[in-house]
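These notes concern the structure reproduced below.
Of the protein chains in this complex, one is absent; all others appear in place.
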Amino acid sequence: MAITYQKALITANEQMTDTVFLLKAQWSAPTQPGQFFMLRTWDKAPLLSRPISVHNWENGIVEFLYEVRGTGTDLLSQAKAGDFIELTGALGKGFPVENISGKVAVVSGGIGIAPLYYVVRALVQKGCTVDFYCGFRDKPYGLEKFEALCSNVYLATDSGNYGVKGFVTDLLQPEGYDAVLTCGPEIMMEKIAHKAMAAGTAVYVSKESHMACGIGACLACTCKTKGGPKSVCKDGPVFKGEDIYADC
Amino acid sequence: MAITYQKALITANEQMTDTVFLLKAQWSAPTQPGQFFMLRTWDKAPLLSRPISVHNWENGIVEFLYEVRGTGTDLLSQAKAGDFIELTGALGKGFPVENISGKVAVVSGGIGIAPLYYVVRALVQKGCTVDFYCGFRDKPYGLEKFEALCSNVYLATDSGNYGVKGFVTDLLQPEGYDAVLTCGPEIMMEKIAHKAMAAGTAVYVSKESHMACGIGACLACTCKTKGGPKSVCKDGPVFKGEDIYADC
Amino acid sequence: MLTVNLCGKTLKNPVICASGTFGYGSEYADMLDLSKLGGISSKGLTLVPKYGNEGQRLAETASGIINSIGLQNPGVEHFIAHELPDMLKMDTCILANLGGAGIEDYEKGAELLDATDVHMIELNISCPNVKAGGIAYGVKSESAKEVVSRVRKCTTKPLIVKLSPQAENLVDMALTCQDAGADGLSLVNTFTAMAIDLEKRKPIFNNVYAGLSGPAIKPIALRMVHQVCKAVQVPVVGLGGIASGRDALEFIMAGATAIQVGTANFIKPDITMDIITQMQQWCDKNGVKSLDEIRGIV
Partner (left out) sequence: MLTVNLCGKTLKNPVICASGTFGYGSEYADMLDLSKLGGISSKGLTLVPKYGNEGQRLAETASGIINSIGLQNPGVEHFIAHELPDMLKMDTCILANLGGAGIEDYEKGAELLDATDVHMIELNISCPNVKAGGIAYGVKSESAKEVVSRVRKCTTKPLIVKLSPQAENLVDMALTCQDAGADGLSLVNTFTAMAIDLEKRKPIFNNVYAGLSGPAIKPIALRMVHQVCKAVQVPVVGLGGIASGRDALEFIMAGATAIQVGTANFIKPDITMDIITQMQQWCDKNGVKSLDEIRGIV
């Protein structure tokens, strides 16, 4: 699909928790699970647009689930239905849904949940059985949608106030799954990938990086892979675990 | 009066014409006719706050009448009742109402009308008879309030669609007035001042300048006067005509 | 109306996409009609493929960005075999931006490029992100003289030397490069800058320093372009923070023959199309029939 840059109408921007929002905008061109967009609701400051994953795409509406972390996401959170948002996308290579089948573990850490709903939908649609593992600092959000689709939802929190106290990395036993998909903090993904690779289970990680162009032109987001340097924005953000964590 | 910097609640921001707005904000400390404030409704860009004159101050509400000219005034025009505005003021030396009496001509050009309503009010209040002369490019705005207070309102427009076709500078005959007060484009004020000085009528002009601090600290707004270099922001914006246009 | 002649080649307009911000052009092909551009300067090339720098490569600043890419590129030969053929189909002026790890690398790179159909070579002696071969040659005029005069002998293509704002004496540097055989000059490359991660109490970049670009630097870049244009005879390509048609016209009035747009491509991928339209409109409105009427007027 061609990448386009255009203004899109915001149809909703709902606050989910203290810091997490769900923005919906009109976008008719297809997007793939795991792809992302460069977003912008401001004029000149900050200079760069912000990369945000597709949380869902359905009926001509693209959804973004995002956490307010700094200036850009703060401005994003102030947008209202009826405003326009500048979108460049859909960008990058998402999860290879076509190559995945059987029993799948999907593992999220914090806002890493964002790109995983759309891929769970796609996997369930093609007949996969999906278990969802998620870790949050404290109060979880957005789980209902996963509960409706997944066979099991396992929850860990740092606080222990919800689900099991501890790390989501400890919950997952990759043996018995045909594939593991994960998005979350780098250290979490690395652990999950190592575990899965040790168990011989295919694993896909969705990486983050500081980005300027989002389309493979600036080489700001380069990461090392088994196949040489790759752009997270263009060749990723989803990579096969073994391509990134080569030392296993 | 002490200068203060504080956030003030916007109570209204009405569009008067295509490009002119009237913003009202809570401000309990007294302000003098001809004074101005540094205004800001944005965070970092543009860097500088914008100088805008007091259009009126009454019952704890300060009013600003402004024309959208660029980035700053455009952002200003997007503010809504209930938003906060950062104000530094009241700044500068206004019209010396205490020294003016009798029959007064007040002359505006375009948005130069902004500081003149408040001074007309003050003059009428102290018993002056005021004639208002105004020039606009085309459709005039905000005249009702002047009509209610002034003995005569003379209107000139560039287009000739309203009032007399031509320059407001041609309408004014300074003879017979005890004082002339003016605000508008530099070239207009210069003409008015020369005419008044030639007729021996006291004349006060409200000057513009690019400003950074608004309080006499940066020396960006210096202008030459008979009494040496003065800061438009601190020693003005209102000056006696003869102090500025010394060559008459 | 906006056509310009740069080192003997006619450009449709003076708007060239700056090296390192526009990939090899193809990345942007979905989002704008590349044939409408004045030109495209390739990502900085080196004789040997380079991974570039380790660690974080990008940080945002007030109206700017700092980058520490470090000339990641597949090498001149790969470029000639794989990227250049596509670029030459884009129907716009193609500049090969050439870096080096030493003078011999520059020479060999230039020789290889000379044998291709690339339209011009932009010699990058001003990258602050590589230790050897980058800015090392861009600070002192004597070092620049050596590399420019030797590369000059390796190619008959138009040779544009890209200057660093860190040159000790910029005007002297410009004159030196001109005298050493440069057909044109482009400036500025990025400003050496720094960012610190307070929480880690460390520099953000592994190399400590990296290059600042974007609207933040425009006023300084414009001054430098003005200074250089007043001093040299060869055409100057001005850049640094250009993000609008008005910005571009300021550089033209300062004396630039053409301009480049770098960081602003990240604000809006088709910003170059806006810039071209805005320049056109300003000229229309102000009765300017050719940029020659206003070039260097200031």
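General remarks:
By letter and in written order, the chains are A, B and C; residue numbering begins at 1 in each of them.
Everything that follows uses one rule, which is that contacts are C-beta pairs under 8 Å (C-beta built on N, C-alpha and C of every residue); 3 or more make two chains touch, one makes a residue touch a chain.
On a predicted model such as this, the values are computed, not experimentally measured, just so you know.
The chain not shown here is in contact, across the full complex, with B, C. Within the whole complex, the absent chain has one touching residue among C:222, C:275 or C:291, and that is C:222.
Counting the whole complex, the residues of chain B in touch with the unshown chain are 2-5, 44-49, 86, 88, 210-213, 215-222, 224, 229, 234. Chain C meets the missing chain through residues 61-64, 66, 168-169, 191-196, 198-199, 201-203, 208-209, 212, 214-220, 222-223, 226, 241, 243, 246, 249-250, 253-254, 282, 286, 294, 297-298.
Just so we're on the same page, only the chains that are shown with their structure count from here on.
Centroid analysis (C-alpha atoms only) places B farthest from chain A. Averaging the CA coordinates per chain and comparing them to the mean over all protein CA atoms picks out C as nearest. Averaged C-alpha coordinates put the centre of chain A at 55 Å from the centre of chain B.
Taking each chain's centre as the average of its CA atoms, chain B and chain C sit 47 Å apart.
Touching two or more other chains at once are residues 44-45 of chain A. Chain C has residues 62-63 in contact with two or more other chains.
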